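A protein chain is absent from this complex, but the other protein chains hold their places.
Per-chain residue numbering starts at 1, and chain names A and B are given in the order in which the chains are listed.
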Amino acid sequence: MRKSRNYLIVGNSVAAIAAIEAIREVDKTVPITVISQEPYRAYSRSLVSHFLEGKVTIEKVFYRKKDFYQRNKVQTILGKRVIAIKPKEKKIVLEDRKRIPYTKLLLTCGSKPILPSVKGIEKKDVFTFTTWDEVKRLAKTIKKAKSAVVIGGGMIGLKAAEGLKSLGLKVTIVEQAFQILPAILDKDGSKIIHRHLKEKGIRLIINDTVLEIRGKGKKVERVILGKSGEVDCDLVVVAIGVTPNLDLVKGTALKAKRGVLVDRFMQTSVKEVYAAGDVVEAYDFLYGRKRPIPVWPLAFQQGRVAGSNMAGKRMEYRGGLILNSIEVFGLPIITAGLSAEEKGYEILTKSDPKKKVYKKIVLRKGQIIGAILVGDIDRAGIIVGLIKDRLDVTNFKDEILEENFGYIYVPKEFRAKMVLPLEVR
Amino acid sequence: MRMSLLAPEFRVIRDEEKCIQCEVCVRQCAFEVHSYDLEEGKVASDDSRCVGCHRCATLCPTQALTIIRYPQEFRRNANWPEQVIKDIFKQSETGGVLLSGMGSDKDYPIYWDHLLLDASQVTNPSIDPLREPMELRTFLGRKPDRLKIETKKGKPRLKTEIAPQLKVEVPILFSAMSYGAISYNVSLALAQAARTMNTFCNTGEGGLHRDLYRFGGNTIVQVASGRFGVHPDYLNAAAAIEIKIGQGAKPGIGGHLPGEKVSQSISETRMIPEGTDALSPAPHHDIYSIEDLSQLIYALKEATCYKKPIMVKIAAVHNSSAIASGMVRAGADIIALDGFRGGTGAAPTRIRDNVGIPIELALAAVDSRLRAEGIRNQASIIAGGGIRNSSDVVKAIALGADAVYIGTAALIAVGCHMCQKCYTGKCNWGIATQDPYLVKRINPDIATERLVNLLRAWSLEIKEMLGGMGINAIESLRGNRLRLRGIDLTETELKLLEVKPAGESL
Partner (left out) sequence: MKKIYVKEEYCMGCRLCEIHCLVAHSKSKKIIKAYKEEFPRVLPRLIVEEKGPISFALQCRHCEEAPCIEACLTGAMGRDKKSGAVTCDEDRCVGCWMCIMVCPFGVILRDEREKKVATKCDLCPDEDIPVCVAKCPNEALVYEEE
């Protein structure tokens, strides 16, 4: 007799959805249960800023159609936290102490915002910008607020700043580094963004940190900076980065460093337990090592690989790279791979500050390992493709940053393989 | 720059209501007639550059373009008509020989249009080609004077050895057009169509591209005065070898492929250095007599072990019939006659328009002469130079040809619009060019299909005409001048053609 099987997925975001779709491609019947502490169907995390600005309706925040779970025969437990996993017993424990057994488990519990240990961080009007609930709470507060401080000039910080600004608030960004987006952008690229932010009415304070958030009682009234005095504000958004959410993993047999460790099949150190998305540290093929890369496309790919392997169809995760696409007040920016690297590599750049265009590629032994595109991002995917394919671009590297760069510049054999597969001549 | 006195030849009319400024015309015209004016945001045209090839008008997605003759009128003058004046302007501006592409466009009589076909009524019934078999197959090559048949074990057997023959399923072959004059893609299409239709294409004097050796069984290779691309493999790859003495469009003149057209591939095929002019001398410098010709014919027969018919091609000139007789006696298995309306990639205009004679007269004369000498069976005749449609084919065969060559008609089938600018190398239709940007305009698959369609269509029409005459095999029509009648011809012309005037009964 066949043992009764059931798959359990903790987390209900992109990695989970991709896993469900992959499982169902292989196995139409195995019972699947999805558990999330958030009381919503899967939604697009990055759309929370659009939602804040009122640019999208509630229905469009959701990542899949309403009948997704029903169509895929997925049972959902939404709005309940998992408080422990028991790999030895093959069970998980819900916040109401209920235990649910599984035959295979997938952890997609994502990342958590990093909170700095500064005085006043616990105040009610201090927000993170990573969940819908948090943004809904923020939306209510904004109605009474006139000004805000965003701590952190990363991607989420910029998104938050844009959202707040568009709702009429005076916004100051405080960034510890000498530039915004320090992890992915270089000095020249960030200069353009700095100017752009200024033009759009954002105050940017770099090379400084918030030491304290002050205000009467629970209220926020101002922040105290290390060097530049203080800034008055009615609310604070903290966006200094995220870190894999290891709450459930700590104290279990699952091996983890900064994130949960997984193999090429997204299986953790414990059999039948898989993990995918922001919670893991997977292979970064440019970096040559495992590390957490908290980006949506990789969470999808990893979820898909995990789901497929759970359902019995072998699939390999070939490794990822950092990819970011962000628009700051209408200025598009795309970065890929080791984009901020400089030393020891060949760097090609092209810039037209007037048009707010800046392009750069980082070459290592003839291969592209990083790229920055500001202002002109059309066909950026070709460059990302060249990074992934590790094509030696030496012969046409000078063309890559040209406006009309395309497949016509790559060697015919490669082009034929990639885009003209019918052509045999 | 000094002013040119030449008025444009064509006017480009752009319907502004229809023009969407998509610039297809700009991209399609190698003569740079159209250009996009950034400031105006509009496409403008320069009439003076237009050659009237209609490429732009054909590709314009909104039919916004019409090309008409430039409406400038000179004062009427029977002695000094427009073309004469323009030629003088041109030569006084350039100091050079006037050049043209394609065959003569002069208003000489076209005898095809003065010949009428017969049809059967009552006494010998006509044949319906859709119901009864109809044979267009013919064999080209030397036929024996008489056949010896022996009987072995009660079975008759042919004892006479038959000289090598070319078997064609339609009596239409593609005439010599060299790789260099036309593009590789057109050469390929001609070869593919020849194979599909069981007939032959002809390399011309440009050699045979390595990739086209696979079509050797349907290819006639030429040996011309420049001997370009001639080597043992080339000769042995072919179905037949044609010695080119002359060409209808430029009798007595050699050829000249300018160095710009001698690309790497052409240089390899022609076996000459890349970028050098390919000059074909006017005569073969080893042929100054019929005896010399015979030596070359037999040298080629030796080289190919007597397995292939050897053809000799001459331009139709005043003494064609005597020359043809000599050619047959020199050992030619097939004679190709090229009339003065035959096409070319480039010819001095004066030569093209003033030298040679019409194919109809030359063909009749040669056929008559060979018959009179009793050697007509010793060689087949292929007539070319001005065959435009299936009725021309039928009339040519009735006049004495075994088969015909078509060149211009084939090029028109693949897109040629007869602008006569072949010699510029800028053929917008991708035919008479080696420019990598332009040659792509011929997709060989499409071109092949068009050529095959043309030959199929003509075959159907030929069968219809044969059937009407109560004839069920093309070979039964050959030289059957009784089925022809002349109309609007002088007595001399009728005599030369050996046809009776329309209205005269048997």
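Everything below uses one rule, namely that contacts are C-beta pairs under 8 Å (C-beta built on N, C-alpha and C of every residue); 3 or more make two chains touch, one makes a residue touch a chain.
In this text the structure is predicted, and so the values were computed from the model without any measurement.
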Of the chains on display, those the missing one touches are A, B
Options A:Val279, A:Leu323 or A:Leu338, residue touching the unrepresented chain: A:Leu323
Looking beyond the chains shown, say which of A:Val26, A:Val56, A:Leu94 or A:Ile224 touches the absent one. A:Val56
In the full complex, which bits of subunit B touch the chain not displayed? Write them out. 17-18, 20-24, 27-28, 59, 61-62, 430, 435-437, 440-441, 443, 445-446
What is the set of subunit A residues that contact the non-displayed chain in the whole complex? 18, 44-47, 50, 55-56, 60, 62-64, 296-297, 300-301, 304, 323-327, 332, 334, 336, 377-382, 384-385, 388-389, 404, 406-409, 415-416, 418-423, 425
